[in-house]
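The other protein chains are all here in position, but one chain of the complex has been omitted.
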Amino acid sequence: MDKKPDARTDIERVAKLAGLALDETERIELEQEMGRILDAFEAIQTVDTTASAPVYHPLEQVNTLRPDETQPSPERSDLLAPARCQKDGCLFVPRTVN
Amino acid sequence: MTYETVIGLEVHVELATRSKIFCACPTDFGQEANTQCCPVCMGLPGALPVLNRAVVDFALRACLATGCRVSQVTRFDRKNYFYPDLPKAYQISQLHQPIGLDGCLDLPDGGRRIRLREIHIEEDAGKLIHDPWEDVTLIDYNRCGVPLLEIVSQPDLRSAEEALAFLERLREILLFLGISDCRMQEGSLRADVNISVRPAGSEKLGTRTEIKNMNSFKAIGRAIASESRRQAEWLRQGRSVSQETRRWDENKDASFAMRSKEDAQDYRYFPDPDLPAVVIDDAWIERIKASQPELPAAKRQRYQAEFGLGDYEVSVLTTDPALSALFEQTARLSGRPRDAAAWLMGEFLQAVKARGSRPDELTLDPAALARIIGMVEAGELNRTAARVVFQKVLDEGADPDTAADEAGLRRMDDPHALRQVVHAVLESCPDAVLDYRSGKRQAFGFLVGQVMRRSGQKADPQQVRDLLKATLETD
Partner (left out) sequence: MLDFNQAAALGQAIAARQVSVREAAEQSLKAVACQKTKLNAWITVDPDQVLRQADDVQRRIDQGEAVSPLAGVPVAVKDNISTRGLRTTCGSRMLADYTPPYDATVVARLSRAGLVILGKTNMDEFAMGSTTETSWFGPTMNPWRPGHVPGGSSGGSAAATASGQVLLALGSDTGGSIRQPCAWCGLTGLKPTYGTVSRYGLIAYASSLDQIGPMALTAGDCRILYEILAGPDSRDSTSLPDSPLPADCKLKAWTGGAGRPLAGLTVGCLDDAAPVQPAISAARAAAIRQLEALGASVEPLAMPLLDEAVPAYYLIATAEASSNLARFDGIRYGYRPDDADVADIGDYYARGRSEGFGREVRRRILLGTFALSAGFYDAWYLQALKVRRLVCDRYAEALRRVDLILSPVSATTAPPLGASLADPLAMYQSDRYTVAANLTGLPALALPFGQDSQGLPVGMQLTGPSFSDRLLLAAGEHIQSAQPVTHCAVDGEVSA
């Protein structure tokens, strides 16, 4: 299994997935830092976990459900107040799809 | 060479819960933009999801109705991607442990059994509106967090017809389960089509494309036909089909490549740490089973066996849960299932059609219809009068007896009163009487009509004919 990323192509792929843009200097620095961190973190690869099930939640509580009841939604103006760009009760972004 | 088309469907249905999947916002369609939102469904920092129990109940109904194996432990995963209609930048869905696996659905009329790969629960995204005036995209989050089921078939379908029959059958099941209104035009039922072609007789699957954005059954049929033609044509020309997602353009009646497999997203699914697992024990499943509505296939058999209805009547009455419920109640209350079927398929569906609405949008009290049927049966109303009463019941919610009385529609069955009307008519129409007596038989019809009119259409026509004949012959 490929454990380590091919540094160069990988940091760009990861940054794209993460919705981040890195300039050249930062890309090189982060690549090195990430490489060093992952080298150190490889310690976990040597732990024998064949018999252990992953922990998804620390206390593994289940079935926290709510009844199907509605409550009035808060005022639109309150909810949209923190947004910078509004038009006709909608938020907007630069055009996405044609 | 001839090619065989291989189709798999991914059907998304919005569940008809009152509140959203992870918050208490209402799910009503067509409201003003961003008025059915809260910190949770708008993904405000710090807001957390809490699962709506009814969503699990509804999903279990769908699983049981399609023979899916229900997961004892089901979990939610986050599907991560950036898009402006997805406020948290992840969709809460189920990848690793979906609620239902390995179901099936039989095509109608003894058709093939189509395997279902899985049923899973997820949340809907918001709606993007492309502003016609400025170069921006507007966002309405009202639909964010409306619960969805995704029902995924195996690639078992072989033609557009089969795919449509599958969808019809699925739609009918979901409607009768009462878990979705399945309205394609409102987006509460959407289907993505996976399609490939292969040389007839080959066992190996060809490269598939996925087509999105069809908003009617007709469009799905056309998209499948067009894409299977396109793929077969490419293969005939010796080109290879590339794995891609295509978008159906209704206006152009064709699909266009959206993105290829190479730039397929890496969604980085992982278990949502905000949502504990859902453990579904036998007691929960039994509770759902015990309240599971009768499915259309079972209804059809029962209508034939229990009410002796014909194929056509049965198929019409089981197209819609509101209609079939009306039928069953009216049949039970009136004790005359055939009359109930005739009224509903005739007068009622005509009214539905005339108003351009759906059966559930009209209010008809089955007890009132049963009473009308009873009055006709007892000879208290003739057919014409019964139709008038029916309209009043349907339009105004009138009580059938009151309506009949107020409009003076009840049949005149007092022989003395009818005899007076007959005498009055004969006196006022001496010419017609002469004509009749001189052998002009058509004059009789005229006289019957006059008596009916003077009785306000309340007289029984047969009784009028008998009395008129007797009077003309004795006088």
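Here the chain labels run A and B in written order, and each chain numbers its own residues starting at 1.
Heads up, the rule we're going with is that a residue touches a chain if its C-beta (ideal position, glycine included) is under 8 Å from a C-beta of that chain, and two chains touch if they have at least 3 such contacts.
Nothing here was measured: the structure is a model prediction, and the numbers come from that model.
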| item | value |
| --- | --- |
| Chains shown that the absent chain touches, full complex | A, B |
| Options B:D274, B:D360, B:E380 or B:D399, residue touching the unrepresented chain | B:D274 |
| Candidates B:F82, B:F256 or B:Y312 - the one touching the absent chain | B:F82 |
| Where the missing chain touches chain B, by residue | 39, 42-51, 78, 80, 82-84, 87-90, 136, 139, 266, 268-270, 273-276 |
| Contact set of chain A toward the excluded chain (per top definition) | 1-3, 5, 10-11, 13-22, 26, 30, 33-34, 36-38, 40-45, 47, 49, 52-59, 61, 64, 66, 74, 78-85, 91, 93-96 |
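In this text, only the chains that are shown with their structure count from here on.
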| item | value |
| --- | --- |
| Chain A and chain B, separation of their C-alpha mean positions in angstrom | 40 |
| Chain A-touching residues of chain B, taken from the complex the two chains share | 17-19, 24-26, 32-39, 42, 44, 50-56, 73, 75, 80, 82-84, 89, 128-131, 135-140, 266, 268, 271, 273, 276-279 |
| Chain A residues touching chain B - in the complex, by the definition given at the top | 17, 19, 56-57, 60-71, 73-74, 76, 79-80, 85, 87-97 |
